Each structure stands twice: as structure tokens, then as C-alpha cells.
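Removed: one protein chain of the complex. Kept in place: all other protein chains.
All chains are identified by letter, namely A and B, in their written order; residue positions are counted from 1 within each chain.
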Amino acid sequence: MKYKRKKPKTEKTGRISRRGFLKGAGITAAGTVLAGSGVLKLQAQTEEKDKTLGPDAVNIKIKVNGHVRQLSIEPRTTLADALRKELQLTGVKVGCNRGACSACTVWIDGIPVLSCMTLAVEVGDKEVTTIEGLAKDDRLNPVQEAFMEHDATQCGFCTSGMIMTATHLLEHNPSPTEKDVKVALSGNFCRCGTHPKVFDAILDAARKM
Amino acid sequence: MNKFSWYEATSKVEAQREANSTVSETIQPDADPEAAVFKASGIDLLDLMKEGLSKPAKLVSIRNIPGMDEVSYNKEKGLRLGANVTLAGITANPQIKKNYLALHQAASHAATPPIRNMATLAGNLVQRTHCWYFRSKELVCFRKGSSTCFAHVGENENHAIMSYGYCVSIHSSSLAIALTAFDAIVEITDKNGKIKLVPMKEFFVLPSVDRTRETILKPAELITAVILPEPKTHTVSYYIKMGSRRSQDWPMAEVAVVAGLSGEKCKTANVVLGAAAPVPFISKAAIDAITGKTINETTATAAGEAAMQIAVPLSKNGYKIPVFKTIIKRAILSLGKPPENVIDWALPDRIH
Partner (left out) sequence: MKKVKLPYGIPDYNLTEIVREIPNAEPPALPVNSKLKVIGKRVKRTDALAKVTGTAVFTADVYLPGMLYGKMFRADIPHARIKSIDVSAAKAHPGVFAIHIFKEMIEGANPKENNKKSGYPEVKYAGQPIVGVAAISMDIAEEAVNLIRVEYEPLEFVVDMDDARKPEAPLVYQTNVNQETSSGGEDIEEGLKSRGNVRGPATKSFYGGPRGNLKKGFAEADVIIERTYRTQVQTHCPLETHGVVVDYNRGNVTIYASTQSTKGTRNDFAKTFDLPKSKVRVISEFIGGGFGAKHTLGNFGVMAGHLSKQSGRPVKLMLDRKEEHVSAGNRPNSLQLMKVGAKKDGTLTALKLLSYGTAGVGLGSGVGNIAQAMYECPNFKMDQYDVFTNAGPGAAFRAPGNVQGAFALEQLIDELAERLDVDPLQLREKIDKSTIRKVQRERGTQLMNWKKPKKAGSDPGPVKKGIGVAQAHWPRFVNLDSTVEVRVMQDGAVEVRSAVQDIGTGTKTVLAQVVAEELGLKSADITVLIGDTLFPIGPPSGGSVVTGSITPPARNAAHKVKTKLIDLAAGELDTKAENIVVENSWFISKSDRSKKISFKNLAGKLRVEQITETASRSDDYGGFMIGTVGYEELGAVQFAEVSVDTETGFVKVDRIMAVHSCGRPINISQIESQINGGVIMGIAYALYEDRVMDKNTGHQMNPNLDQYKMPFSFEVPEIQIELIEEYGARSSTDATGIGEPANIATAAAVANAVYNAIGVRMTEIPITPARILAALGKI
């Protein structure tokens, strides 16, 4: 019941790693472009203030599926919208837009998160992976293979989120129990009721990996 | 969502300089149109904004302020959890699982796996009530500035059974239930950089005291950490939540029990109920029922019964009373061991 009496220890438990945030972000909000004489002085005075982005569109860079892309988006643009509308990565699905169905699950630095509840502007230089980024060199990952093999899709609208969740599970737990699978998927909504085949597919993919 | 500007703070000072309001203030009719509020993960904030309830002009991100997601241990001060530690971080922490089991359980039952990867400890504490009248854009309830609590005479199956005034909403943070049971302390950095240490039981505000907010936080005040005092020898804990489903769900009833045991005897105890009242509810009656007693079916049952003596259910939530009686009893009997012969509520410990 006691801690090991060691010296105070610091550890990081936040699962999303911190990196130089917004390094790739655009420098100023639209309408604050500075020109002419006195720019330097003005910049010095407003250096802190210039960190405010928006509310109009700003240029950001975002690393998605291994490629750095430049986008012009308003701060209110969700990551899901930016991926779908701006980058045409429509494998990212929005089911409820409120974080309750997990269809929009993507990875940020390898961790499954909800792209509908993430702002594009806050991704910074972290790496985003979507369903489109799972297959390497046109080779499907074992979870995708297993979903096909086990008929683990019906309408297919929840499939991307399910596969992103499941792939992450297997990368961190190569031999999950059925309960582990259910925990991992406990936020993924499927109205078609494909769950039993999804469980089978994931457990089978684990065996084959 | 409304249009807003974005500020990425790299220090507390910077963040506090930028923020001038609280999320709760933005929901009120007299909200400042220039309101700038903190955003960590922002799960609850974006939900309020997408519904059109909160329209801040600026979001000040505190997500990447160095040090705010750290966990540290010090034998005098106990376990210090940075405000930005995620729910998944809490769940995955072996120290927490070993020494603060109820907190581990509360965190691993909250929301969904991807939300647990995103949502922060402080964000979980300051989320607004999920009373569905409060959350409806079309309805201006008592908490949002009108004179009507719709739930009082309406669909109140999820609402409070004790300690409510006119507003019958329940507090939505499951972590707060466990943290209150552990006598945790909220570390707040005020606008001047001064640190205030507020016991969890003083952190939340009843609507009868101030209906516009649920915590004592003022504009630009920042939760920087939550501190759990080091557990005394032979301290054990247990948390049970019951929802309508076993997968993600809001609780119908939840309880955290922390007890100092000497053999079978309970020396000290804390019993805190969630989904019962507008704030985490410390059940003195349940505590008294087991303190100094041997833990067994009789005393555990008595604790559940005692806790519900003061309950005054609304028209549609009388069912909460037997549910609370049962989960209080079971949580007490589960101290130190898993429950038997009940539908298995516990989820696996490992969360990926």
C-alpha cells in the first residue's frame, strides 16, 4: 500500500506528446500583414499579440499520412472538416459531430482521438494518420484484411473509426482478449450491428499478426 | 460554431493574461462578447459551442504549457497530478491503480477510449452539467438565466435526489467523486500567479449559492494540479458506476468509497456519491454507518440505507434510491476484493 520511497520522480503521462506546437502555423492572421517602414518596431511592440490567430482564415501546415500539407482554415475549423473538405480525406467520417460515435477517429502521434472534437489549428506539427494512411505501399494492414475476410462491414460508415481503433489496440496489445477488444471499441457506434464480426475480425487479425 | 480567434499559450502567465472570462460566464445572457476562455482538450467546451450555448470570442489554449501534464510524487505532499494529465494517463498510471484504485476505476469508466485519450483531469472537473435542459439550445433554463427549471416538473429521470434547491441538475464529473473521496486538493493559480489550495469538497458550488457556475473558479484562474494526499497505511478504495449500459454512458448512480481498515474493522471512511446531487455528495450518514464497525453485509447494507435517508427523489428518479443502496453496499463490500455474483461492471484495467 505504500509507494517505494524514492526521490520525487517526475514522469509524463499525457499521452499526446508535446512538441513545438504550431511551428508550422502561419505567422499572422489575415489582415495583419505588415509592410513599409516602422515594421520592425511595430512587430516588436505587438510580438506577443501577433500570436493570436484568426478569427479569419489562417495558413497552417499539417502533417497527414506522412505528407506536410498547407491549408487555409479558420480557427473554428475542426480537424475532421479540414481533413474531409480541404484534403479530401473523406474516409474520416462524421457521424454525430459531438464526440459520441467515434466514427471520426484518427490518430494524432499514434493515439486515437476524435477529429470532430479537435481543432485543425491545434494539431501543430504532430502527425495525423487517417484510414487512408493505414495501407502501406498498397498493402492493407492485417486489421483491414481481417475486416474484409470476416464481413466486418455493413454500410461501412463506422468502419474507418473501428479500424483506426482496432489497429491501435493491436499495435499495443498483440494478443487481446475479447473483453479488451470490447473496451477498445466501447465508443464506436455501429447502427448496422456489425459488432460480432468486428470482434471476430480483430481477434483473428491479432492471431495473424 | 461561432467565429473565434486562437491563442496558443506557452506559459501560465501568458495564458492568464489572455483569458478574461470563464466558460460558465459565456453561457449567461450577459456574456461578454469579447470573452476569452481557456481551452485544454476542450471536449466539453466544443460541445457547448457546437450547441450554440457558448460563444467565446477567443480560445486560449493551455494544452501545451510545459509541466501541466506532469505527475509527480512527494511523500510530504502526496501525488500531484498536473491539470492536463489525460484520463487515459490516469488510467495507465500504475501508482494510481495501486494506491488510488477508485480514481483509476472512475477514470477508466468515464466517456470513451478516444475521449479518454484527449480529455484532461481539470477539464473533467470543470465540465458543465449534462442536464438535458441545460444542454438544449432552444431552452433557457434557470441555470442559463431564466426563472424556470424545466427538469423540476419534467423529464428528471437523470437528475438529483438530494441536496438540490430549485435547480435539480447533477454534477457530471466522475473523477470528482473519486477525488473528493480521497480528500484531494485542487491547486489553483490565480491571476497574480498566487497558488491557492482548495479542498475538493470546497471546489464545487451549489446552484442555490450561485446558479451560474458549478465551481469556485473565477476568470483567468487556472487549475494547475490536483493533489492527492498520500494514503495512510491500510487505506483501500472502490468505485462503482451504474449506467443504463456497460459501454460508454453517463452514470445513473456512482459511488466512491475510501476506507482505512484495521483488519476487518473500518477506522476511517469516506463515501462520496455522484449523479445524486448538483455537486459530489459526501454521505456523512454512510460514513458514520461504517466508521468504527466491522465491514460485513450488515454494516454495508446499513450504510446504503443510511445514505438514502435524506433522499427526496423527483417524479421520475425514485429508482436511484435502490440503485444507490445497492452500489454503496457493494462498493463497501468490495473494498480490497472484486465483487461477486453481480453483473460485472468492472472493465479491464488496461486501457490502450
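Structural remarks
Keep this in mind: a contact is a pair of C-beta atoms (placed from the backbone, for glycine too) under 8 Å apart; a residue touches a chain by one contact, two chains touch by 3 or more.
This is a predicted model, so every value here is computed, not measured.
Note on the chain not shown: across the whole complex it touches A, B. Among B:Tyr7, B:Tyr73, B:Tyr100 or B:Tyr133, the one in contact with the hidden chain is B:Tyr133. Screening B:Phe150, B:Phe182 or B:Phe203 against the full complex identifies B:Phe150 as the residue touching the chain left out. By the touch criterion stated above, the residues of chain A touching the omitted chain are 74, 76-77, 81, 84-85, 88-98, 100-101, 103, 130-132, 134-135, 140, 144, 147-151, 153-160, 163, 181-183, 185-197, 199.
Annotation for chain B: contacts to the undisplayed chain at residues 1-3, 52, 130, 132-133, 136, 138-139, 150, 153-155, 157, 242, 244-250, 252, 316-319, 321-323, 326-327, 341-343.
Following the convention adopted for this analysis, only the chains that are shown with their structure count from here on.
One inter-chain figure worth recording: chain A and chain B are separated by 26 Å, centre to centre, where each centre is the mean of the chain's CA atoms. Those residues of chain B whose C-beta lies close enough to touch chain A in the complex are 1-8, 10, 14, 41-43, 46-47, 50, 57-59, 61, 63-64, 66, 69-75, 82, 84-86, 88-90, 92-93, 95, 98-99, 111-115, 117-118, 230-231, 233-236, 247-248, 347-348, 350-352.
Remark: chain A residues 1-3, 5, 8-16, 18, 21-22, 25, 29, 48, 51-56, 58, 74-76, 78, 97-100, 102, 105, 111-114, 117-119, 121-122, 124, 165, 168-169, 172-173, 177, 179-180, 182-184, 186-187 touch chain B in the complex.
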